[in-house]
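Removed from the display is one protein chain of the complex; every other protein chain stays in position.
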Amino acid sequence: EEVKKIGLAVSNLQADYFNQIKIGVEAYAKEKGIEVITVDAKNDSATQVSQVQDLLTQDIDAFIYIPAGAAAAAVPTRLAKEAGIPVVNVDRNAEGAPGDTFIATDNATSAYEVCKHIIGLAGGQGKMIMIHGQKGTTPEVERTKGCMKAIEENSGVELVAQQWSEQWSQAEGLNIGQNLLQAHPDVSLIFAQADGLALGAAQAVKVSGVSQRVYVGGFDGDTTALPILAEGGFDATATQQVRGIGRLAVDSAIKLAAGETLPAEQLLPGFLTTPENAAKFVAEHP
Amino acid sequence: MTANDLPPILSLRQIRKVYGSLEVLHGIDLDVRAGEVVALLGENGAGKSTLSKIISGAVQPTAGSMSWFGAPYAPATPRAAMDAGVGMIHQELKLLPQLSIAENVFVGRYLTRGGRIDRQAMEERAHAGLQRLGLDVSPRRLVEGLSTAKQQLIEIAKALTLNARLLILDEPTAALGGEETQLLFRQIERLKADGVGIIYISHRLEEIRQIADRIVVMRDGAKVQEFGRGDVPVRTIVEAMVGRSLDRMFPPVPVPSDDIMLEVRGLSSPSGTFSNIDFTVKRGEVFGIAGLVGAGRTELVRAITGADPIATGDVVLDGAVITPRSPSDAIRNGIVLVPEDRKLQGLVLEHSITENIGYANFDAVSKAGWITSKRLSQFANDYIKKFGVKGRGEQNAGELSGGNQQKVVLAKWLARNPRVVVLDEPTRGIDVGARSSIYDTIMELARQGIAVIVVSSDLEEVLGVSNRIMVMAQGKQAGILDREDANDVSVMELATI
Amino acid sequence: MSISATDQERGAGASAMAALRGTTGPLIGLILLCIFLSFATDKFMSARNLLNILDQVTVLGIMAVGMTMVILIGGIDLAVGSVLALTMMVMGYLANQVGLPLPVGILLALGVAAATGAVSGILITALGVPAFIATLAMMSVARGLANMITDGQQIVGFPSWFSLLAYTRYGGFLTLTVAVMLVVFVLGWLYLRYTSGGRSLYAIGGNQEVARLAGINVNLYTIGVYVVSGLLAGLAGVVLAMRLDSVQPTAGVSYELDTIAAVVIGGTSLSGGKGGILGTIIGVLIIGVLRNGLNLLGVSPFTQAVVIGVVIALAVAAEAIKRK
Partner (left out) sequence: MSISATDQERGAGASAMAALRGTTGPLIGLILLCIFLSFATDKFMSARNLLNILDQVTVLGIMAVGMTMVILIGGIDLAVGSVLALTMMVMGYLANQVGLPLPVGILLALGVAAATGAVSGILITALGVPAFIATLAMMSVARGLANMITDGQQIVGFPSWFSLLAYTRYGGFLTLTVAVMLVVFVLGWLYLRYTSGGRSLYAIGGNQEVARLAGINVNLYTIGVYVVSGLLAGLAGVVLAMRLDSVQPTAGVSYELDTIAAVVIGGTSLSGGKGGILGTIIGVLIIGVLRNGLNLLGVSPFTQAVVIGVVIALAVAAEAIKRK
């Protein structure tokens, strides 16, 4: 079967990461002459179920599903499969109802690399704070796991405080950063689980007036964060292949519709990005 | 030279007002001259307030013209009228309870000095204005918690400090006692001497003879008669107002039975507004409570009916102690209160007459908790008719004239077939015709063996309807007079000790 | 009797009229919207899509009935979204982690939902906390508790009949969840229109003091109304769990605004004493149809926000202007 119309259900367009995937999907589909109908659940699973119903009403040929909420709901996948439409899950997979294929960044590995890198910069030791994403969400859990592995490998590193943000936002990164630095003025390492949080944390370091060098690591490789990284605004991030994920999602949809079977999981590595190589990713975002 | 020879400062020609499909003013002509008091009289709903609101810019006329000092006059807002020099005290207008007295007096025309509010000047002038009316309270006190009478005096002080060329007073004395009324009249005389024209609206016809220079009588939205002087016999005015002669005001008072229905024993309020009150009311008796403004009468009857807390003492009904802790307690025992302030306590103004009557009568209207609109409106319509309310059941209570609102409140409570009825200022703002019918109602209640308590600041009224009168002074029970011994002098003596 | 036939008629329907009187604007808005959408996209007027819309508004519709009562007495309930989440999590926890039978878990969770309403109601009546603050506090507390149960994780693995209730169309038409909503609508409508309790709510909203002096137990009704609102938010949570086949502590964020909007668009006055269920149903449908239609039209999410805002303002303005 040929794919003419793809339904794209996005978790939350207010997050740059998802917005980039959306842009990637839309741009690539346009090249291929495929129509994309995008809906934004604003991070609410219930809204998303309704939106998937509406997408199915419009006779889509394939469905790209970025689950909303803290965790993936199974129902959208099920609804689409009942309608005989191939499902490509992106970023999160629902327990018990996986998509026909699942595309994501390898969060744990990439977070491990970011943390290992900044710990290396600090000479393998020092006090560290972690600013988490929204508590309980898959990326938060995975990135925590990856970074903890790097911390455990370095006995000189002590995780002295951690706090969770609710919206992965820069304003939260700033406030949390300020407060944690207040409580622990002697830290030299910060891992923030998103670039927004990292930018906020870097800002907090700048204004807190601590004398020692504090190394800040982020995650995502946001288009707005990379130029700042290039100028040394913070120290490292993992650039996710957002456009690549978008392209891969569209290709997978086409293949699934044509009857091909794809691997259950297609994990794309995130590229460890530092001020040295950031320019490359600014010029062309993967 | 008499006032009548001067050119009018205000002239109305063919003023009409239509609300929805109803014309409530049918082409009114009116002239007011400098330094004269024109009394505007008429039954409830005659259109007095509507006409006044048109003059003061609060309401726009549907047709007709006005002139002010010879020039065309069509105020689009109250502000425009105020700026032209027309001031008005609205009937039962509420003050702003959260603000100080001084701010209420100067609301909308705050005195300023160098761009900032001049609190001191406002307070001094408000205080002076209040003192002229015999009210000695701090102008900085919040209005919240002041008695209705005091609030009315503040309302008047607000108008007196306006420096208006024409002042409209819409039932300014409805909430006042005799003494305050005399103080008000003294101020009116002063304004007259300054050449201020005054339109004076009241249902207390005895006042009119004392204060009015001319009398204009309205009926059903039309001007029906004009008297060129003020000292017209009350009987003549009443005939013009109601369109027939009214032979008597007070019906004969029935003889009560001997058994005691309600007994109040040593009742005191937690805040001390009244203390140690003892009295009994017999079956079929009308028990009046008199006193000066602020004597604590309202608080007392509210406590008896469960609306306010009781500190010590008992309320005994038919020999059983039932001291109510909430209005529903009292109502269950057949004690109802027709409250003093119908707008705040008696009616939901945005709801229909039918619904308002229903609110106190769900048990009568419902079957096993179920109510149908049909049954409700039938029930209400019966009472609307019985009490002669000028209005349709589905009309909002707020659209009724003040007097008709009072009739709705009465209907709401009397529909319950109570055993004890407490009426706090039952005829406030009610026209003579309606008033006499309310007196008839009271006597009818008494004849049915109901115990009736009537609180009133209108001395003539308490004297006219009561079998016995308790006089209160400063929260204490000053004495109880039998009907034979009660007259102006004996009551006032007790009230002022 | 001197009452004419028209009067009789008008009288009989006094409050029916009153209920509809405030809603003709929104009703016309809803109809215009449907006409427009059925021309703009041929998918809109299909039976399947209309049933979908009903499915999609169940959660909102159920909560809106409780909110209507709360707003009628002049209150507000900001906690509904959080209570919905808390109920889901308690249900999931009891059923899938403690191991109680699911129906028992549901009943206990609904008990918790009702209890949150009781706490808000008591804060309001006994301690004199304004409803806005009391329910805002409850919103925060309930959300926190919902998250604490599983440390922010979702719970899955309900029996398969559970989710099917939200998707099997009995008689080719009604899912159980839609049926639940319709029952709640009817009960709410009957209560408000035909019982002395319902009428008392109008009196309380119109003027608390008048209601109290008329012998209505204002405090009791107030607490009762918040309990019902909490309970219905909980029921909406159960329905949502069926729709999602999972429970998550992040569910229902900002639903309180949607719910209040539906109620107010339907003509119920935020100052209390005026409005009713019929209007609320129209309000719920306007929101549901609007969202569905914009999705069908493929309007971009950012533009959707603008359109929704404009339509809401217009629907309510039409009513307000008409009344003048």
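For reference, chains read A, B and C in written order, and residue numbers begin at 1 within each chain.
FYI, a contact is a pair of C-beta atoms (placed from the backbone, for glycine too) under 8 Å apart; a residue touches a chain by one contact, two chains touch by 3 or more.
Everything numeric in this text was worked out from a predicted model, so none of it was measured.
The chain not displayed here makes contact, within the full complex, with A, B, C.
Among B:A63, B:V107, B:A311 or B:A364, only B:V107 touches the chain left out of the display. Residue in contact with the omitted chain (choice from B:V18, B:L96, B:A311 or B:I497): B:L96. Of the candidate positions A:G24, A:P86, A:G99 or A:G200, contact with the hidden chain is made by A:G200.
Counting the whole complex, the residues of subunit C in touch with the unshown chain are 78, 123, 127-130, 132-134, 136-145, 147-148, 151-152, 254, 257, 260-261, 264-265, 269-270, 301-310, 312-313, 316-317, 320-321, 323-324. Against the chain not displayed here, subunit A makes contact via residues 13-16, 19, 23, 135, 161-167, 169-171, 174-176, 178-180, 182-183, 199-200, 203, 206-207, 209, 223-224, 227-228. On the side of subunit B, the interface with the absent chain consists of residues 56, 58, 77-79, 82-83, 88, 90, 93-100, 102-103, 107-110, 112, 115-117, 119, 123-124, 127, 131, 136, 138-142, using the contact rule stated above.
The rule we apply is simple: only the chains that are shown with their structure count from here on.
Closest chain to the protein centre (all Cα atoms averaged), using per-chain Cα means: C.
In this assembly, the C-alpha centroid of subunit B lies 43 Å from the C-alpha centroid of subunit C. Looking at subunit C, no residue sits in touch with two or more other chains. In subunit B, no residue touches at least two other chains.
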